[in-house]
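Of the protein chains in this complex, all but one are displayed in their positions.
Take a look at chain A:
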Amino acid sequence: MEELSSLAIGDCEDAELAYTMRDLPRAGHTFPGSEMPMMDREPDGSTHTHTPGTATFTRPLSRSLEPELVRRGQLSSMGSLDSPMSPSRPKSPWGRFDPYDSAEDQDKEYVGFATLPNQVHRKSVKKGFAFTLMVAGESGLGKSTLVNSLFLTDLYKDRKMLNAEERISQTVEITKHTVSIEEKGVKLRLTIVDTPGFGDAVNNTECWRTVEDYIDQQFEQYFRDESGLNRKNIQDNRVHCCLYFISPFGHGLRPMDVEFMKTLHDKVNIVPVLAKADSLTPEEVRKIKMKICEEIERFDINIYQFPECDSDEDEEIKLQHQELKGSIPFAVIGSNVQVESQGRRFRARQYPWGVVEVENPEHSDFLKLRNMLVRTHMQDLKDVTRETHYENYRAQCIQNMTHMVVRERKRSLCNRGRDSASDLPVPLVPVDSDTERLIWEKDEELRRMQEVLERIQEQMRHGH
């Protein structure tokens, strides 16, 4: 059996259901009108390896199409007891996660595409995920330490710190570190984009320009790739999330913070973070968070908004969601050092007056941030980047190009040059050349008809 080809566009995890559907194996029996082509029947229960992640089951050939009976409840109650196998049903590879696992489903006839989410999941897991995180803020706010703590890595092992004299002539740079992390079989290709030099000079006017240009460049790169011919292996380097570090030593947002966020809030998901929160007492944290939230509203900054909970979610999840929303900006602490106490080792900062634990929810919002970033909202961050920020950029780009095209055409029409199509700079967007040709032909026809008309008029005048 042929191997499943990789999906047509982009990363696996970006794919929507439609793409998956398109590429499912053609083998097997396809019933007229059925949404999903039939899988191979394997009465003995073993699956072919040709289609990783697809369920196999049997269907009696003579039956008519059953309306879909997907029940959402089914999917969420995975982990149901192993149902007694009916003789015609092979052992499902999904095991616990088989949505058709409960006893009552054995008798009904399902099409079976409720396993699609599982299939997508399995494929994504095999291919791995990619995530690009940008960290921005003045130096000395603990960005690298936080990144190390978040992903339990040591990305900045041999960093050479410049002294003040060397830094006088330093401009804002963009550095990228990529690391592959694997956990329980799931691979994550994590890229951290750092911005050393940001906000360090005496005159910091427009120091965010470099950052803005970088983000635009990544969008442009993706745009070109997407419009190109070989779209199989596009590398997605777009920045999915930007953690902006706010200093705890001020009284809220500084002018530079406001400027940075206002410039970039339409291009990237900004998550504000209150750095080095262990220098503040709980009361101070509360006050400064309130101040920052108020200022964010006052200056109209669009930080990343969490998607709203569905109304039928559990109360507990809703509560968690509320808590998360109320914790912006996250007051975080990071540490590269592990401390041993009471038999366990954990990342912490040791002071003469106490030990601050990084992962203790009472000491900081670190856990909340990590959960948000990795466990609950990573996919949403990528979706918003793809659907909102990137689409905005793309629309802007195309609009600019269309303006160019229109201007060129106007200009060439003025010059009575009829072959306007070839004078235009070749845009990336494939202009429909057929319609162009039709327009041109029609124009010619009109011109000819006009000439004929003029001749007739002449004749008529002379005839009088």
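Here, a contact is a pair of C-beta atoms (placed from the backbone, for glycine too) under 8 Å apart; a residue touches a chain by one contact, two chains touch by 3 or more; residues count from 1.
Everything below uses one rule, namely that contacts and distances are computed from a predicted model.
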Note to self: Given that one chain of this complex has been left out, which of "GINS subunit domain-containing protein", "Neuronal-specific septin-3", "Kynurenine--oxoglutarate transaminase 1-like" or "Acyl-CoA dehydrogenase family, member 9" is its protein name according to UniProt?
What the structure shows: "Neuronal-specific septin-3"
Next item on the list: Specify the residue from the set A:289, A:347 or A:363 that touches the hidden chain.
Entry: A:363
Notebook entry, point to check: Taking the entire complex into account, which one of A:259, A:359 or A:408 touches the absent chain?
Noted result: A:259
Checklist line | Candidate in contact with the missing chain, chosen from A:276, A:347 or A:370 | finding: A:276
Note to self: Touching the absent chain: which residues on chain A qualify?
What the structure shows: 138-141, 161-165, 167-168, 200-205, 247-251, 254-256, 259, 276, 278-282, 287, 349-357, 362-363
